[in-house]
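Take a look at this one; I'll ask things after.
For this depiction, one protein chain was excluded, whereas all remaining protein chains were kept in their positions.
Showing chain A:
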Amino acid sequence: MEYFLELLFGGLTRGSIYALIALGYTMVYGIIELINFAHGEIYMIGAFTGLIVAGLLTMLGFPGIAILAIAMACAVVWAAAYGYTIEKVAYKPLRGAPRLSPLISAIGMSIFLQNYVMLAQTSDFLPFPELIPEFDFMKGMGSMLSSSELAILTVTVAVCVGLTLFIKYTKLGKAMRATAQNRKMAMLVGINVDMVISATFIIGSSLAAMGGVLIASHIGQINYFIGFIAGIKAFTAAVLGGIGSIPGAMLGGLVLGLTEAFATGYVSSDYEDVFAFCLLVLILIFRPSGIMGKEKIQKV
């Protein structure tokens, strides 16, 4: 039983990270039907920003919890700026172009950002400080759930609830839903579509940056390539849940994380990816639009 719970929490933690990144994929797809392949690199840039800021603050002698908060905030702002810029540079000029062009532009952006960080920072692995302190009340949990895992889960739940409320009740949320349903009609009723698209990129990038800082602090190391695999997995999670659907991205992330954790725990870690992608194939055979996807996808 204890083993099961350990795997469950491990899977949920991993799934939460996938979900945080997958939200960005799914929102962008919902609004402009583009797979933003540079999104994984935003996650990586968030983690690097967190590392640099945390290093600076540690040198200046800030207390632990302040470092976490400021580093996280800086990572979110910086990554959001990147997300905004990427959209303006790589996707906006191609908005009227055939669907393949922005996709290729996205892949180019992804490779560019990887190489840029590799040259600007280093291709080596770097140690990442433990920003999340050991909580005292967690001692009794033993090895089942660590405080950084708890923090990741809490943040993800909070983000998901907040995002759902945001989309449902705010004016911008309403504009996003309208744009997702029909861009031309939204424009006609006076919604600033460009602003909505920028907002989507900014929100998605912020979430990915949060995920980046949290997981880097959890596993304690980063390098320029981490965005690639995390991005692919999060993209899978988004498709699994039904791309374009926000609850779908969260569910898809968790399902993928749990599948990997249980496949590792009860079968073998050799087959971790095999099971994850078999699950994807099965779901796509029986529910082509993903778990939460409807026949006509309810976007954003």
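Quick note on the criterion: contacts are C-beta pairs under 8 Å (C-beta built on N, C-alpha and C of every residue); 3 or more make two chains touch, one makes a residue touch a chain; residues count from 1.
Everything that follows uses one rule, which is that contacts and distances are computed from a predicted model.
Participant: Not counting the visible chains, the remaining one has a UniProt entry; which protein name from "ABC transporter substrate-binding protein", "Response regulator transcription factor", "Spore maturation protein" or "Nitrogen fixation protein FixI" does it give?
Facilitator: From the listed options "ABC transporter substrate-binding protein", "Response regulator transcription factor", "Spore maturation protein" or "Nitrogen fixation protein FixI", the omitted chain resolves to "ABC transporter substrate-binding protein".
Participant: Based on the whole complex, identify which of A:G10, A:G173 or A:G293 touches the chain you can't see.
Facilitator: Answering carefully, the residue with contact to the hidden chain is A:G10.
Participant: State which residues belonging to chain A touch the missing partner chain.
Facilitator: 3, 6-7, 10-11, 13-14, 17-18, 124-127, 142-143, 146, 149, 215, 218-221, 223, 225-226, 228-230, 233, 260-261, 264-265, 268-270, 272-273
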